[in-house]
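If you scroll down you'll find the structure; I have some questions about it.
Missing here is one protein chain; the remaining ones are kept as they sit in the complex.
We just call them A and B in the order they show up, numbering each chain from 1.
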Amino acid sequence: MSNKQEFLQSVRESLKKRTKIEYPKIPTYEKENVDLKSLFEINLKLAAVDFYDVSSVEEAQKIMQEKLPDTKVVCSATDEWKGNKDINKIARPQDLADVDLGIFRAEFGVAEMGMVWVTEKSLKVNAIGFLSQHLAVLLDPANITENMHTAYNIPGLFDVNYGCFVMGPSATADIGAVLVRGAQGAKSLTLFFLKK
Amino acid sequence: MKVALFVPCYIDLIYPEVAIATLELLEKHNIEVVVPLNQTCCGQPTANEGDQKNSAKMEKVFAQNFQDLNVDYIVGPAGSCVKQIKLHFDAIEQTEKVTAMRAKTIELVEFFTDVLKITDFSDLSFPHTVAIHNSCSSIRGLHISSRSEWQEPRFNKTEELLKTIQNINIKHINRPDECCGFGGTFCVTDEAVSAKMGQDKVSDYVRNEIEYVVSPDMSCLMHQKGVSDKEKTGLKFLHVAQVLNNGPF
Partner (left out) sequence: MKKVNIEKNAAAFIYQDDVHVTEHDKNLWNARVKRDKAASEIPEWEELRNLASAIKEHTLTHLDQYIEQFVENAEKRGIKVHFAKDAIEHNAIAYEILSSHNVKNIIKSKSMLQEECGMTPFLEEKGINVLETDLGERIQQLSGQLPSHIVMPAIHQTKEDVAKLFAEKIGTDPNDTDPSSLNTAMRNNARPKFLVADAGMTGGNFAIAETGTFVVCTNEGNADLTASLPPLHIASIGIEKILPKVEDLGVFIRILSRSALGTPATQYTSHFSGPRAGSTMHIILTDNGRSKRLAMDEFWTSLKCIRCGACMNTCPVYRRSSGLAYSATYSGPIGIIIDPTFDPKKYSELPYHSSLCGSCTEVCPVHINIAEQIMDWRKVMMKNKEVDFSRRMAFKAAGVVLSNPKLFRVVEKVAYNAINILPEAITENKTLDPWAAHRKLPDVKKETFRDWYIKNRKSNEQ
């Protein structure tokens, strides 16, 4: 295998032919008078996310029970919501394969996209975000940033080893270009606006 | 104003009426027109194939015919050929004369909208449903119309000239700026794809009940008409000069 210096040398040889180009300044494209929560909700809808304003976890739990009455295994990554499978007790991520409903609190939302940001901190075990058949996500409505520029400008975003912008349930259009929800990851994602 | 008429090779042989219409149209607007009689081809077919060596031969003949003329513009009724002169034409030495010649070459529609600034043809009548076809060279090379791929203000210089004509019904087809598949030598070297593209373009016209296809570029129309006639659709194809000059048809 090539060592680093040989590898870089090939690049440097080629760069002798290239004129250097300057790095551009990147604006944040924030718009005037944006109602972040409304914009966020418009894009959540486009991303096939059902959302509700609730004042307690109990309210959210009731809604999920009505939506998915056949749910058996519930696993939560946040202490606010108790499931029947304790995420702190699992030995391996694969043990979450039987989870019907996974729950976590997202760290913030991005209005432009209807995305929520989750990390190893909010997920505890990363796999819960992707093995769960369905997801319920809590979000403080005060934690919504305007767009991808403002999101990526948040300091310390990559201090965690894993972070993911999740935009709705999983999807694919690989078969006959027909959009289908519930590809490999979650089949549905429900979001509850609930202050922390 | 004095201009030279650039007569593309296929127009000389197959569509002389387009050159006649262009000549008459310019003369009607008090333009003095000279026609170099030893012109042949702009070199586009071989240039498109990457054959710089043979393109150079044709470019030399073109330059010999046009570079010494004392004219304000060299007007060509063909977007792809004019694009070749203006944007490519680099197989021969770029002398001052060649550079000046290339700079004053202009396509017919743009000559009217941008130089003469004449767009009023309301004294004519053309009571038919018309689709406008701008060649890919005209759109993306000469910018004769806005590009659907870009977020930019929409305009169409060919339409500007035609829309004042009485009783004309200009219709936009489903894929107005999708390539029709001519592509020069492409139409014979990649025949299956070219024919399919042509058939799809013709179907688009038929689906939209078009009677006439009008274009500043006869080369595309040659291919489209070939497909259309084989399928017996009854579509008619005209160069914009023929419409604006009211003939010859």
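The definition used in the following text is that a residue touches a chain if its C-beta (ideal position, glycine included) is under 8 Å from a C-beta of that chain, and two chains touch if they have at least 3 such contacts.
Everything numeric in this text was worked out from a predicted model, so none of it was measured.
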Touch residues of chain A, complete complex, unshown partner: 1-4, 6-8, 10-24, 26-29, 43, 46-47, 93-94, 97, 112-115, 120, 125-127, 129-131, 147-149, 151-153, 157-178, 180, 182-186
Chain B, residues in touch with the chain not shown (by the definition above): 7, 9, 11-16, 19-20, 23, 33-41, 43, 45-46, 48-55, 57-58, 60-61, 69, 136, 140-141, 147-152, 175, 177-179, 181-184, 186-200, 222-223, 225-227, 229-230
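Everything that follows uses one rule, which is that only the chains that are shown with their structure count from here on.
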Distance from chain B to chain A - Cα centre to Cα centre, in angstrom: 52
